[in-house]
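Note that one protein chain of the assembly has been removed; the remaining protein chains are unaltered in position.
Moving on, here comes chain A:
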Amino acid sequence: MSDRLTVRKTYKLYIAGAFPRSESGRTYVVNDAKGGFAANAAKASRKDVRDAVAAARKAQPGWADRTAYNRGQILYRIAEMLEGRHDEFTAELRRTGLSKADAAAHVDAAVDRWVWYAGWADKLAAVTGAANPVSGPFFNFSTPEPTGVVAVVAPDDPLLGLVSVLAPAIVAGSTAVVLASELSPLPAVVLAEVLATSDLPGGVVNILTGDRAELAPWLASHMDVNAIDLTGAAPDQAPELEGAAAGNLKRVLRPSGTDWTATPGIDRMTAFLETKTVWHPVGV
């Protein structure tokens, strides 16, 4: 028997590029698929939500000012880092009840998802923008712009589902505040460690764990959040959240029954875009 002390991991929040505990000091017990103790996770409070939104707001202009090509590079870097920790993620997913083969396949798919969205970063403007033919001496074109701060209520699929909602939220230059799966938050916290080592500027992604029914209304009503993705919201709570989101006319995405293993399409990216149309006079 080894005489080393067991080094247990503390699963914390991810806000502004740092890993704080909840300001409230609260934690909750996360169980593995068999009902045994897996770990204590931080139980975020509304003030953590407030701090995360402030961090996301602060990071947003800098992230949007990066070239699309550079954002693509960083998303690809996330894929690289994720690939390098393949075994760790496989082990985390097995704790949530997946078989070894399924868990490995999910990690593969998550890596591929980052690569897929990384490729989209510098193509989105070409696909969703347009040079518009207009009657008159004007050059008229429309370009997509990031909407700002996106709140994401992540689905319970702990890694692939999370990546599938997170990557499209940030690829075009918006920043995100994510409420991770309440049931299996641990892969999300490990993903935060990947994000922190991927040249992703602090605050672009902020991940909170805890009671989603408690936290989601604060995000939905927050006047400094521009869009909310309700993918993981409980069906009975979603209408209330949509109502609160109307307070400042947030963009709301509320899909259902998404198959996370299928090729995503661009709907999730365009959901968080705004179109800016500019008229340039030409000629004399």
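Basically, a residue touches a chain if its C-beta (ideal position, glycine included) is under 8 Å from a C-beta of that chain, and two chains touch if they have at least 3 such contacts; residues count from 1.
The working rule: contacts and distances are computed from a predicted model.
When the listed names "Deoxyribose-phosphate aldolase", "Biopolymer transport protein ExbD", "Cell division protein FtsL" or "Hydrogenase 4 subunit B" are checked against UniProt, the chain not shown comes out as "Deoxyribose-phosphate aldolase". Within the full complex, the residue among A:62, A:119, A:137 or A:247 touching the omitted chain is A:247.
Residue A:50 is the one among A:50, A:66 or A:85 that touches the chain missing from this view.
Of the candidate positions A:101, A:131 or A:223, contact with the hidden chain is made by A:223.
Residues of chain A that touch the chain left out of view are 49-50, 53, 57, 218, 221-225, 244, 247-248.
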